[in-house]
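This is the structure, below, for whatever I ask next.
Apart from one protein chain that is not included, each protein chain of the complex appears where it belongs.
By written order: A and B. Residues from 1 in each chain.
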Amino acid sequence: MSAAGLKHRGNTLWIAAMIHRISGLALAIFLPIHFFVLGLAFHGGAHLDKFLRWSDQPLVKLAEGGLVFLLTVHLLGGLRLLVIENLDWRDGQKQLATLAAASAAVVAFIFLVRVF
Amino acid sequence: MPETPSELSVSLWRGGEDGHYRTYIVPRRESQTVLDVVTFVQRHLDPTLSYRFACRVGVCGSCAMTVNGRPRWTCRTHVAKVAGSGRLQIGPLQNLAVIKDLTTDMEQFFQKWQQAKGVFAPSRTRNEAVAEIRPGTPARVAADAAIECINCGVCYAGCDTVRWNAAYLGPAALTRAWTLVNDERDAGNAARLQAISASGGCHACHSHQSCQELCPQALNPTAAIAGLKRRTAAAYLKGEIKANKG
Partner (left out) sequence: MNVRLYVWQRATAALMAPLVLIHIAVIFYATRQNLTAADILSRTHGSIVWAAYYGIFVAAVSIHASIGVRNILAEWSPLSERRAGLFAVVVGMVLMLLGVHAIVALVVT
């Protein structure tokens, strides 16, 4: 059957679920790199300093802003799920999901403003 | 093909899994439903078209099909609402094997219903007093909110987790399980909670909420499944159910 593209996938909550999954995956891929870099602190941290200097460039800062967004959106989306799964049902999930994404964007924006 | 405002261009799925869409031109009528359109094709243009319907008035759920990418009851879908550009694409429900044209094999849907233990397990015999169920108790309110499922399959067809996870029991089966979990008379909850806690059970739900969005009965399987997650987690932590048994 040719996938006619299920129309309802454009809906807010499906997008929110995809953002949650993709952000989690991206963070899971980022983490080993993050741990590796922190491991450069071994023995005085000369290697870590080299990395910190390297990371002082605009593109890297932009990427870090992206990471802050991913972490925050995954946290907020996850909190929304924990509420659904552990407390009584409440309507307005689309609004909550949109709020989560918007808040994460704001946090990432503030981060970028501070580091640039 | 000429399309005056009095005509509609309709693509219908023909064949089995490896079928194709075929286009028909159908007269447009006032207050026409998608089921009217399909029926017109079968009666006047192509008698070999296979499709299902029964009540025509939105109480049986037999006529569910994929309309312009979305699973719907075709008898309750006005053409005016969905065919804005004068085009309609109608296919069989997704996530189910296609028998022919617009009909699907619902076997798996009902098999999963059984697997989720969506069947009442009596706790009394005819020799005992009838159980008094007060409609206002929280459990009965929860059960009543989820009980009106007529097994149309729209939620199942619209669920991406069903699509991605062959073992997933699906929103309808789990919603029925939830009504029984909340039924004071039911004696089968130990087995039921166990059945929905295996791989493919309620924990596979990602709360996309497509089921709730699509349900023509305005049910909320996402909420029902969330309730099941709470009950099964508590049962697991208390040692009443195990993780690996189906």
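Throughout what follows, contacts are C-beta pairs under 8 Å (C-beta built on N, C-alpha and C of every residue); 3 or more make two chains touch, one makes a residue touch a chain.
Computed from a predicted structure; not experimentally measured.
Of the candidate positions B:Ser11, B:Gln42 or B:Asn165, contact with the unshown chain belongs to B:Asn165.
Seen across the whole complex, the unshown chain contacts chain A at 21, 24-25, 27-28, 31-32, 34-36, 38-46, 48-49, 52, 64, 68, 71-72, 75, 78-79, 82, 85, 107, 110-111, 114-115. If you put the missing chain back, the residues of chain B touching it would be 161, 164-165, 167, 197-199, 201, 203-204, 229, 232-233, 236-237, 241, 243-244.
Quick note on the criterion: only the chains that are shown with their structure count from here on.
Remark: chain A and chain B have CA centroids separated by 34 Å (rounded to whole angstrom). Chain B meets chain A in the complex at residues 13, 17, 19, 21, 66, 68-71, 89, 91-92, 94, 98, 158, 160, 206-210, 213-214, 220, 222-223, 226, 229-230. Across the complex, chain A meets chain B through its residues 1-2, 4-9, 11, 13-14, 17, 21, 81, 84-86, 89, 93.
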